[in-house]
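Every protein chain of the complex appears in place save one, which is left out.
Letters A and B name the chains as they come in the text, with residue numbers starting at 1 for each one.
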Amino acid sequence: MNPYLPIIAIGAVGFGFAAFSVVAAAISGPRRYNRSKIDAYECGIEPTPQAAGGGRFPVKYFLTAMLFIIFDIEIVFLYPWAVSFDQLGLFGIVEMFIFIATVFIAYGYVWRRGGLEWD
Amino acid sequence: MNPMNYIYLSCILFSLGAAGVLLRRNAIVVFMCIELMLNAANLAFVTFSRMNGTLDGQIVAFFTMVVAACEVVVGLAIIVTIYRSRRSASVDDARLLRL
Partner (left out) sequence: MNAPNIEYGILGPILIVLAAALIGVLIEAFVSRRYRYILQTGTAFAAVALAFLQLVLIRQTSSKAAVSSMSIDGVTIVLQGSVLIFGFLGLLLIAERGFQSFTAQAAAIPGSNEEQKALVSGLQQTEVFPLTLFAISGAMLFPAANDLLTLFVSLEVLSLPLYLMAGLSQRRRLLSQEAALKYFLLGAFSSAFFLFGSAFIYGQAGSTTFDGIRKSIVESGGSDQFLLVGLALLTVGLLFKVSAAPFHAWTPDVYQGSPTPVTAFMAAVTKVAAFGAAIRIYYFAVGGLVWSWRPILIAISIVTMAIGTVIAIAQKDIKRVLAYSAIAHSGFLLTGIIALSKDGLNATLIYLFTYGFTTIGTFAIVTLVRDSGGEVSDLNRWAGLGKRSPLVAGTFTLFLLGLAGIPLTSGFVGKFAIFTAAYKSGNISVVVAGVLASAIAAFFYIRIIVMMYFSDPVEDGTSVVIPSAMTVATIAICAVATLVMGIYPQPVISAINSLAFFAG
């Protein structure tokens, strides 16, 4: 039991302080409730701001950003392959072709469904 | 430098992310906090990889980056759809599904 004693002590102190603070605030402070007091505190900023220009925002920026992320990140797999591809031999080439083919399938889908058109 | 310090850092980042998910109300910010948690896990993986002297952790970090990117895409798609149909990305407004 001995090694757990400090943990229990810290827990008790923490709990006691929290209980004391809540009770003391409830007894001593004035009570004026409003909506913003119940909300979670977020450093005083507007938690969910309206987009500029009356709340309209063009989805195409999001679309471009998403496509960029997806195709950009695939490079991550090419790098370790490129470093050691002479040791991997034919196996490495075949696997990488399969990988590139699946990426191209995604690219074909995006292209045909108009994901690359700006207007 | 003691590699354990990076583990402490990753724990702090993870806790910050988790607190953000629970406290923030903008769906996009909540989502960014989740990304922070994933990156904290990445940092832990890379540090442990260094401590253990095996490469597995670094490989996991690569895959986590890719998975996180896929999550970004799916998440943004869902959040943008919600925003378009109700003009708000507040997770507090998403409360139609109640008993």
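In the analysis below, contacts are C-beta pairs under 8 Å (C-beta built on N, C-alpha and C of every residue); 3 or more make two chains touch, one makes a residue touch a chain.
Predicted model, so just to flag it, every value in this text is computed and none were measured.
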Residues in chain B touching the chain absent from view: 7, 10, 14, 17-18, 21, 27, 30-31, 34, 37-38, 40-41, 44-45, 47-48, 51-52, 54, 56-57, 59-60, 63-64, 67, 70-71, 74-75, 77-79, 81-82, 84-86, 91, 94-97, 99
Those residues of chain A which, in the complete complex, touch the missing chain: 84, 87-92, 95, 102, 105-106, 108-109, 111-113
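Methods note: only the chains that are shown with their structure count from here on.
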Between chain B and chain A, distance of the C-alpha-averaged centres to the nearest whole Å: 4
Chain A contact footprint on chain B (complex, rising order): 23-26, 59, 62, 65-66, 69-70, 72-73, 76-77, 80, 83-84, 87-90
Contact set on chain A toward chain B in their complex: 39-40, 42, 47-49, 55, 57, 59, 62, 65-66, 69-70, 72-74, 76-77, 80
